[in-house]
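As you look at this complex, bear in mind that one protein chain is not there, while each of the others sits in place.
Each chain gets a letter, A and B, in the order it is written, and its residues are counted from 1.
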Amino acid sequence: MKRREILIMALLLVGSFITIFLPNVKPHKHIIGAKQLLYEVNKQGRYVNTDAVAKMIMESDPSLLLIDIRSPKEYAKYTIDGAINIPFDKILDKANVDYFNQDVYTTVLFSNGTSLADQAWLTLRSYDYKGNKVMKGGLNQWYKTIINPQKPADDHLTAEAKQAYLFRKGAQIYFTGATPVSSAAPTSKPKASGKPIVKRKKKEVSGGCG
Amino acid sequence: MGPLYPQLLLNPQYNLLIGALIGVGFGFLLEASGFTNTRKLAGIFYGYDATVIKVFFTAALTALIGLFFLHYMGWIDITLTFYPKTFWIPTLIGGAIMGLGFIIGGFCPGTSLSAAASGKIDGIVFIIGVLLGIFGFIFTYDTAWEALRKSGKMGRVNIADWIGMKEGLFIFLFTVIAIITFIVFQKWQDSWKRKMDQKDVDDLGI
Partner (left out) sequence: MNTNKNKYINAYVGGFLMGLLIIIAYYFAGEGLGSSGGYRDVAIGIIDKVSPAYAKANSFVAPHVSGEEGPMQTWLVFELLGVIFGAIISAAIFGRLKFMVGKAPHITNKKRLYLALAGGILWGIGTQLGRGCTSGLVLSGMAVNSLSGYIGLVAIFGFGFIFAYFFKRLWIKKN
């Protein structure tokens, strides 16, 4: 054998010997490119509105996983029925990855407004976690549209708006237990509202990807 | 990091350009290694020329070990790259047909193209044959081949997993087996060379 042949053989042998001690191939945790992120941020496909969330809850959609990313303190005061709490600064913790990086549930992130949930979505997306959504408008919008829907002014009332209002009134009854006749809005903000909300037991995701 | 194109990190035009450049390298190496010489290719089946097995296994091992390291170091994710899914029945039967084609035709598709490019008329005719075969396959696909082609589906199967072995260990064992194979085929070639005419030895370039 010539010298260069021996060199190549030795290289392959040593290389393959080292591979014995390396772990099996597993998918990487992906960091996706800035261009791709910009494209997706622009696309707005991550948003779901409060009506859609309310509808999913009312229909007991089993694929819905609501995640409240505010502080545990705020979460303890008020949250949406069935939501679990993963504070913003904990979203990348190992224990929480299974909630965000899976393909079984549609996770909907929410905060008081849109921006904190949006930031959480962006952070998760940059790790190439897919399937997470943001509830547009957050709890403030939830309060305005579901807990205390405003009757639209009669003169602008289109059929669609009327439909939406009727849905919201129905949702309001579902979520607050308000009686149909009572149109009196609660005067306090939902966070402070003393209405008894029966919390569902936390949903557990046992790692969607196994 | 890599693979760049599947992660939208590479412009489609550049991807095609790089494909063409890689093709130039591939064509060059095929020709320079002697894969345009049909006698050298057929030689592997009779033992008088060991080039095919040497080039083939060295290339596979270099890529296998290299990609494994690059994946480990995080430079390329080989779970995102081309990965032939396993349909064992059609691959086995198709492989048998290809084996027969190899002995009769003396080329495979890649080598015939470089042979044709360097002026081998048999390479050109072989390519015409391949295209005719593909047309024939396509025109009879719905009636004759579809069920067979989709049978034996196993999906994305890693051979080390399938055997139940650690991947690194499989790579090492394969390397050892390949080197033993090289030595055996080299000995076989040497024994042929001693009784061959000088003209044939020159043609094979061994």
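Keep in mind that, in the parts below, contacts are C-beta pairs under 8 Å (C-beta built on N, C-alpha and C of every residue); 3 or more make two chains touch, one makes a residue touch a chain.
None of these values were measured; they are calculated from a predicted model.
Q: What residue numbers in chain A mark contact with the hidden partner chain?
A: 2, 4-5, 8-9, 25
We adopt the following convention: only the chains that are shown with their structure count from here on.
Q: What is the distance in Å between the mean C-alpha positions of chain A and chain B?
A: 47
Q: List the residues on chain A that touch chain B in their complex, please.
A: Interface residues on the chain A side: 8-9, 12-13, 15-28, 30, 32-33, 35-36.
Q: Over in the complex, which chain B residues touch chain A? Could you list them?
A: 7-9, 58, 61-62, 65-66, 68-69, 71-72, 74, 77-80, 158, 160-161, 166-169, 171-172, 174-176, 178-179, 182
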